[in-house]
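This part shows subunit A:
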Amino acid sequence: MPDPPPLLTLRGIGKSFLGVRVLDGIDLDVAPGEVHAVVGENGAGKSTLMKIVSGGYAPDTGSIEVAGARRVLRGPRDAQRAGIGIIHQEFNLLPERTVAENVHLGHEPVRHGLVDRRAMREHTRSLLAAIGETDLAADTRVGRLGVAQQQVVEIAKALALDARLLIMDEPTAALADHEVELLYGLVRRLQQRGIGVLYVSHRLTEVFDLSDRITVLKDGRLVTTVDTADTSTDDLVRHMVGRELSSYYPDRAAPDDLGPVRLTVRGAGNRKLRAVDLDLRAGEVLGIGGLQGSGRSALARALFGVSPFTTGDVTLDGRPVRLRSPRAAVRAGIAYVTEDRKGEGIVPRQSVLDNALLAGRAVFPARSGHAARTRRVRDLLAAVEVRAAGDDQEIRFLSGGNQQKVVLARWLALDPRVLLFDEPTRGIDVGAKSAIHDLVRRLARDGAAVLMISSDLPELLGMSDRIVVMRDGRIAGELPADATEEDVVALAVGHAPEADR
Partner candidate 1 sequence: TDEPGGGPGGGSTSAAGSGTGEQSKFFVQADYDAELALLGATPTGPADKPWEQMLNPTMVDTTTFRKAGPHKLCFSNAALNNPWRQVGFKTMQAEVAAQGSRISEFVHVDAEGKDQKQIADINDLLGKGCDALIVSPNTTATLTPAVEAACKAGLPVVVFDRGVSTKCPVTFINPIGGYGFGHVGAEFVSQKIKPGGKVLALRILPGVDVLETRWSAAKVAFDKAKVDVVGVEFTDGDPAKTKKIVDDYLQRYGTIDGVWMDAGAVAVAAVEAFQDAGKPVPPINGEDQLDFLKVWKDKGLTAIAPTYPTYQWRTPVIAALRILDGQQVANPWKLPQPTITQDNLDRYLDPGMPPLHYAMCGCTDLPGYPQRWK
Partner candidate 2 sequence: MSALSLLPVRRRVPGVFVALGLTLAVGWLVVLVDGGQLFNQATTVSLLHVAAGLGLVAVGQTLVILGGSLDLSVAYVISLSTLVAAETMNGSDGALLPAVGLALAVSAGVGLLNGLLVTRFRVNAFIATLGVGLLLKGYLDSNYDGPAGTTSPALVQSLGYQRVGPVPLSFLLLLALTGVVWFALARTRFGHHLVAVGGDPEVARLSGVRNDRVLVAAHVLCSLCAGLAGIYLASRLGSGAPRVGTEGLYDLESIAAVVIGGTALAGGRGGVVGTVGGVLLLASIDAIFNQLEVDAFFKQVIRGVVIIAAVAVYARRALRKAAS
């Protein structure tokens, strides 16, 4: 143990929700200047623990000490007072308010008893600059921002507190690689200033790059705390999952697995996209790369009829289709797993089963009887390994990763011909991630055409049969499966000449 008292000491933390034990006897400490990573499967209790430390939940048992002094945190405000800041896994932002207002919510700077708007703007600007985000105006409404920019705002919001201990619950889930680099720099600077960081992530590379120590949680219990230097990825995975994971990515499609062209897009565009040409073949996984705001999600949303193409043509299996609404897209056999799970993926207060049945119920009258449909969805929920107290549990009580799996099951139940995945494994643990990767590959092998957007470059490179990189609403170029991360980044930032297609 380090000499100065630890910044944070947790002893015997326990928490139950509606009688279900979610955390049990967790001990953990963070020293000044230490980056302490917390890893574990989806639903292991990481976010719950972080919310307890930041005052969002009250623990049932156990004690919290901050810098050696015992604290009872009656709410987030108490935690802020104690110098604890948090970047939440789910965004905690008000879409109707500006960036500056969001960043300072709860602790607005005042002068003569009045909110000092100028100070607020300037402080926000400097915080954003510190994360390397210089072209995000402080008085933009947050609702207008894309997911990645919202993530940046969320980070700035936590930094604004000037905390002694900063909790980061999957801060990079929505970030692209170069932004992750910037975040690394930030964390190191914080570290140098003696600030402790609790870092939760499913990206083990980050964990190894950043942390001094790693704590592994499993099913609400502490498995082990290890020094990062003394452990390896395989060890960590074994602790987390309880078994070895042999290979990360399934085999790619063999040339004769590829079917005919299923989806073609010609000269299509809308307010965000221009001159998009695209071919998607049955049996292939087409990866879409690009920086944040490059139009990847816009492409998926256009294909799914959320904000449809206004020009150009789309054909599906050779027939022209007009994808004017999500419903039309679903009927045409297209499925879309959105990147904003909380806002667009789940119906929070409905059960797991109802969530999984939603699309089927809405669009197709039960083809082979209600009972059969329910049985099939139950099988799918089991197949994607959803962890819940039961399929009648409200989905909002599931961990983020498990929610994502339920959303996947919803679409799989429809046997879609084209699957649009927008960051499908965001916030998903290693075990489940590889399960999802297998699933995606299996779907392709069974003849579906998969379009997968991912900001996780290793995943993009590991999963795709072909990679299309977008920039400024256009397709910047196409890369073969054996491209490197550098190739993708070069295309995305526009340094390399656009490759022929």
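As a selection rule, all candidates are chains of the complex that A comes from, given by their letters.
Going forward, a contact is a pair of C-beta atoms (placed from the backbone, for glycine too) under 8 Å apart; a residue touches a chain by one contact, two chains touch by 3 or more; residues count from 1.
On a predicted model such as this, the values are computed, not experimentally measured, just so you know.
Touch with subunit A in this complex holds for only one of 1 or 2, which is 2.
On the side of subunit A, the complex with candidate 2 involves touching residues 54, 56, 75-77, 80, 86, 88, 92-97, 101, 105-108, 110, 113-115, 117, 141, 143-144, 157.
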